[in-house]
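I'd like to ask you about the structure that follows.
Removed: one protein chain of the complex. Kept in place: all other protein chains.
First chain written, first letter: the chains are A and B, and each begins at residue 1.
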Amino acid sequence: MRWNRKDLLGIEDLSVEEINHFLDTAFSFREISTRPIKKVPALRGKTIVNLFFEPSTRTRTSFELAGKRLSADILNITTAASSLVKGETLIDTAANLEAMKIDMMIMRHSASGAPHFLASRVKASVINAGDGSHEHPTQALLDMLTIKDKLGKIEGVNVVIVGDILHSRVARSNIWGLTKLGANVSVCAPRTLIPRFIEKLGVKVYCNVYEAVRDADVVYILRIQLERQKSNYFPSIREYARLFGIDREKLRHLKKNAVIMHPGPINRDVELSGDVADGENSVILEQVTNGLAVRMAALYLCSGGDIESEDTY
Amino acid sequence: MRWNRKDLLGIEDLSVEEINHFLDTAFSFREISTRPIKKVPALRGKTIVNLFFEPSTRTRTSFELAGKRLSADILNITTAASSLVKGETLIDTAANLEAMKIDMMIMRHSASGAPHFLASRVKASVINAGDGSHEHPTQALLDMLTIKDKLGKIEGVNVVIVGDILHSRVARSNIWGLTKLGANVSVCAPRTLIPRFIEKLGVKVYCNVYEAVRDADVVYILRIQLERQKSNYFPSIREYARLFGIDREKLRHLKKNAVIMHPGPINRDVELSGDVADGENSVILEQVTNGLAVRMAALYLCSGGDIESEDTY
Partner (left out) sequence: MRWNRKDLLGIEDLSVEEINHFLDTAFSFREISTRPIKKVPALRGKTIVNLFFEPSTRTRTSFELAGKRLSADILNITTAASSLVKGETLIDTAANLEAMKIDMMIMRHSASGAPHFLASRVKASVINAGDGSHEHPTQALLDMLTIKDKLGKIEGVNVVIVGDILHSRVARSNIWGLTKLGANVSVCAPRTLIPRFIEKLGVKVYCNVYEAVRDADVVYILRIQLERQKSNYFPSIREYARLFGIDREKLRHLKKNAVIMHPGPINRDVELSGDVADGENSVILEQVTNGLAVRMAALYLCSGGDIESEDTY
């Protein structure tokens, strides 16, 4: 199995073999960050641009570190500082970067499909770091790596995703990936935050948290965007927290080995209580560690590293 | 011929020999960015500061990449984040950077002459990345490299610059450079956007685009600052676009081998129609590619690279 894609745009397109090969590669990269000298020359002389049209410290930092640990040159371009404020189109920005012979663009954009649009028009690799409410593939891959790592497998695992499913690219990418790998995925949220026809993706729907978590091996809690309250998706943050906020009480029948996951940053005591976030079942920080390895794998595989050899990293 | 300047402040000061030597150096650097490993050790251990008092993604990014491809350490300082917000003077900022033993400052500033002022007071090299409406030397050099590359020569070439000549440092630097190298330069704009006495620079003036482009080998279109409209330099953007916006219709008698240039970012369908920008005569993206090579040359030559040897890059 080899990785033959120049881009990583979403999980929906990937085959089971591609996902597994990706996860194996990421797993092998994880060790690099535990060395005293956390750097390998794999991408020396390659130029990577972090092109972020939405603010994000974590994801941007994770990609930036991934690039540096592979010895790539990495450049940050964020909206505020960008010539987009001068009215340049996305394609012009990308064409200009490409004219400077960059190798890869990591892109976050508020418009669903923006990275796909870009990828079809440039020779450089495009990695989707989150597009609108569409996909966030490296997040789903790091989540799958974490589940596989903690529970030994993904097939047959019961995963319940709790929170704002409607607007969540994290939910969407995880649903694609986890169902492909044979997990039993369900979602749990107020009715207003569940997309219509979601059952068609092979997902079970719960509106009651107690019921939803009963058989879960993984409780995956989404960040609630506090600004949704204004749009009347739920009556109030307090009301949301009371009914859907995950705390010890709601998890009192949780399986002993079940894991608690969250993509971060956490609104403590809103969607997730602090004691559960820091508790023994939480693997939230392992997600972050795996995130770095997944991003290293993404940069490595999409830059064609996989084609040259399989055992140089 | 050797480059003996510590600074690159403007084109007005440069001799024909210096310009030609610079263009040859830039040409030879262009190849580096096409290698699989786009990096040479020429400036390893040198410290370069991007000191931008006006926002600019393209120029800053181009210099940042140029520095990284030469293995320099490069640091970004932009106004918003700078201690200038605490009221520090330009000279104090520069003196402080110099006390940290930096080798080079790349400076963009809204005040004409700011880089010259700085260069006379610091030992570090100063590269002007655009000062007010005065000069933008690396832009003119990349434009000259592009013309030479596409048309085989600069001498005798007919160049018409269309747009806001009055406020344009790009126009000014190009007029200095192109006339020095023997091109026939003319400008075309509404009367309000043409500086008085411009003919004294050896430039012909047109107010009619059709006439201006008739014999052109190069049509160089300037970006129109949309905010000029408020200052009544022209009645409206629409009116400007109708009379001076370059489109297929206005170019219908264009010479077959003529080239269309623009310094970017483009206001599509204002000063330049999208189809012409993307058309077969457009060399706008080649300008960007050449820009990177020109900035590599600027960093290399001003850091004294030229003195040690002529064939190490």
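Everything below uses one rule, namely that a residue touches a chain if its C-beta (ideal position, glycine included) is under 8 Å from a C-beta of that chain, and two chains touch if they have at least 3 such contacts.
Predicted, not measured: the structure shown is a model, and the values here were computed from it.
S.K.: Of A:K39, A:R121, A:K153 or A:R248, which residue touches the hidden chain?
M.R.: Among A:K39, A:R121, A:K153 or A:R248, only A:K39 touches the chain that is not shown.
S.K.: Looking at the whole complex, which of B:I77, B:L243, B:V270 or B:L285 touches the chain that is not displayed?
M.R.: B:I77
S.K.: Which listed residue (A:S62, A:N128, A:S186 or A:S273) would be found touching the missing chain in the intact complex?
M.R.: The one listed residue touching the chain not shown is A:S62.
S.K.: Looking at A:T179, A:Q229 or A:N267, which makes contact with the chain not pictured?
M.R.: In the full complex, the listed residue that touches the missing chain is A:N267.
S.K.: Using the document's contact rule, name the residues of chain B that touch the chain not shown here.
M.R.: With respect to the unshown chain, the touching residues of chain B are 44-47, 73, 75, 77, 81-89, 92-93, 95-102.
S.K.: In the complete complex, the non-displayed chain touches which residues of chain A?
M.R.: Counting only chain A, the missing chain is touched by 33-39, 55-58, 61-62, 64-65, 68-69, 78, 226, 264-268, 285-286, 288-289, 291-292.
Here is the rule we use: only the chains that are shown with their structure count from here on.
S.K.: Please work out the Cα centroid separation of chain A and chain B, and write it as a whole number of Å.
M.R.: 40
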